[in-house]
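Removed from the display is one protein chain of the complex; every other protein chain stays in position.
So, chain A:
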Amino acid sequence: MTACALWQEDGERRHRQLLEAISALSGRKRRKLAERSEASGQVSEFNVSCKGAGEKLLLSELLQPIHPKSTLGSVRKELARVKQKAAVELPLSKEEAKRVVREAAYVTSSKEVGKWQQVVLQNRRAEQLVFPLRQDIATVTPLERVTSAWKARTPLEQEIFGLLHKTQQPITDPLLTPEEMASVQAMSLEEARRRRAELQKARAVQSYYEAKARRAKRIKSKKYHRVLKKSRRRQALKEFEQLHKSDPAAALEQLEELEQLRMQERMSLKHQNKGKWARSRAIMAKYDLEARKALQEQLARNKELMQKVQVEPPEEEPCEVPEEDTTALPMPSGANPWMLGKPSGLAPEPEAQEGPRDDTVPGAVESKDEMEEEEEELSEEEALLQDFEQKRQQRTGNPEGHSKDHGADETETGAEQPRDSPVAPDCAEELGDSPVPPDCAEELGDSPVPPDCAEELGDSPVPPDCAEELRDSPVPPVCAEELVSAGLEPPPQAQEELLLSEQLRHVKTMEDMESLAKEELVEEQEKLVALRPGKRARQQEKASVSVTRTGDRHTKKAAAKRKMISLEAVLDGKPQEMDCSSLPVVLEEEEGGMEQRGMITEAFAGDDVVADFRREKRKAEEAVKPQPVNLVLPGWGEWGGTGLKPSAKKVKRFLIKAPPAPPRKDQHLPHVIISEKRNIHAAAHQVSELPFPFERHQQFEQSMRTPLGPTWNTQRAFQKLTAPRVITRAGHIIQPISAEDVPDTAPGSGARLEGEAMPGRKAVPRGKAVPKGKAVPKGKAVPRGKAVPGGKAVPGGKAVPSGRTVPGQKAQPRHRRAR
């Protein structure tokens, strides 16, 4: 049975395979109907088999195509991915959503603002800032534009405008009359410049020419003048002939003029051989060939003059040439004298311009002696001048044509001319006479103050008398001395950071300021006094208590008094005369030296300064010597009372000898007293604590040591050192910074601004010598033993000379340091 069944099954399978193979051959898949092979409860009428009825249906299976290949594969993949994800969260609450938006906005906008970080740091650090950052040139709106927008409204305004209209004044647009416009346009800048250069040259040439003429005038040689005259005559003749050809009418006129001259000369009887010279010549003529010749000439001349019809060539006036040169200036239009760069008094003569330069001007011929002075030769200068003139005439060709339109103007200038023209030569004369260029002379006149004096005045920040005081008064040495410090005692009061000290008191004058300073001094001293015992103990360890006490008492008394004591008074108590090698010493002349010395000794007979000084030094040495400490108690261990002295044994035992003081620094300096005591007067002026931006006291001292003033620095360095931090220009509005203001930014995009924000980076304030920016712990005080900042600023081993010189000992250097 089983074998049969197996066989059957096998047959079935084979049969199916066969069918499949056949169907595959046909190429088309035929839908295969499932065969119902077993009984089932769920029977579909649509011939659907119930195979796998109890199984769970998978979505992916549903999507699975019947065919293995399908486009739905990607969808399936996605489905698988979606299935892995968790459920979508609930939307945020409104509050939270807003907060998120805010945070995001804040982050972006603070980043955007942060791009200014670099610029801000740079500006904070900058040595100098010039505001406004953008230096734009102020544009002046033309008046016409301003007025065009404006209209007359009130009756008064309307009335005024009515009047203006009536007189046809230009109110609105061009505001210039046509003539003015023409004159403005007539000359370009270049042209003006060229013309100016020319004028300058002409003026120079003129001055040379004048000088030359003057020289020539002074020549006494008669022969020279004769030759000159002759040549001049020849020249004039030639010119006249030329004129005759070119302009007969003018020649005729000139002829008449000459005739007049001739007549005059004839009337003068100069050529009648009756003069002194002629007579002497006549005597000489016998022997001297030249004299004879001269006489003959004279005779010929006489004859010439006696002939009626002869025309004598007149002489030209060369002196007029240069003057005219200066005066005969072009007038672009004749309307605008300002464009000429010359006062209108020197307006040109129209006639002079028209004719060629070298003709004889009828009006120019003047008296005879004047003529003699003049020079005829056409020198280089003249040539140059004429050249200029010609050029000018060429140029003015057009304007002249233009100026003819304004006939009235021209006549006016013409009318003015005779009045004005005499002025010019005078001026020229004056100019010529002075050997110095006039402007130079002016300058000389202007500065009566010697330049170095002026410099001094400028240098001192205080008024000159103050400056004087600075130099002469004993104050500076005092300060210097006080600044020198032997040791440092920082005042106990903590440094307040406050910038202002606010008081109920007005301080108005310098005296008040002084008193302010003094007050401070007293305070300081009181503090010092309060702290004294402890400090003393530290300073002078071996000094006895009793000494300190006495010292205490003294200082207290002094403190009480000191309110009255001024610094100067303190100093005056101990006048110590010093001399210094570094200061220039007045050297007496060898001849009068002895006399002078005698006089000085006589004058200062009473005060022997040198001996005084020695005495003082001895006293100072004594004062500083360590004193033995006396601990002897009378009556202790023995009888005491009046008239009883402690026993020698006790004294020996309880009198403690102080150790010998270290050798004095001024031991080998006979002219110096070096005091190593701390000076409280100086302490009041010294900085007791290292100020904020400095890290070490050396830095601070360094910054103090470099002087800023013009006394120690060159002008350039002084300017650089004192350049202000912020420069603003008066009357300029400073706009807030913008991207265009940042110098290195490319136009449009803030290239510089794009630097990333550096949060937390601290700005380092500017200042070269002052290394600001790094905080220094406040309490960090300067070590006690070290030099006082600021106080040490006085050059350590250097001479500190006092003002006076000791007459007796001049060549030897004598120094003194702080008492």
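A few notes on this one:
The working rule: a contact is a pair of C-beta atoms (placed from the backbone, for glycine too) under 8 Å apart; a residue touches a chain by one contact, two chains touch by 3 or more; residues count from 1.
We adopt the following convention: contacts and distances are computed from a predicted model.
Chain not shown in the complex: UniProt lists it as "DDB1- and CUL4-associated factor 13", one of "Nicotinamide-nucleotide adenylyltransferase", "Alpha-1,3-glucosyltransferase", "DDB1- and CUL4-associated factor 13" or "Histidine-containing phosphotransfer protein".
The chain not shown here is touched by just one of A:S183, A:Q206 or A:S688, and that residue is A:S688. Set against the missing chain, the residues A:E103, A:E159 or A:E638 yield one that touches it, A:E103. In the full complex, chain A contacts the hidden chain through residues 98-99, 101-103, 105-106, 109-110, 112-114, 116-117, 120, 123, 129, 131, 153-154, 439-440, 443, 447, 451-452, 455, 458, 461-462, 466, 470, 475-477, 479-480, 483, 497-510, 513-514, 516-517, 520-521, 524, 582, 684-688, 691, 700, 703-705, 707-714, 718-719, 721-724, 726, 728-738, 757, 759-760, 763, 765, 790, 793-794, 798-801.
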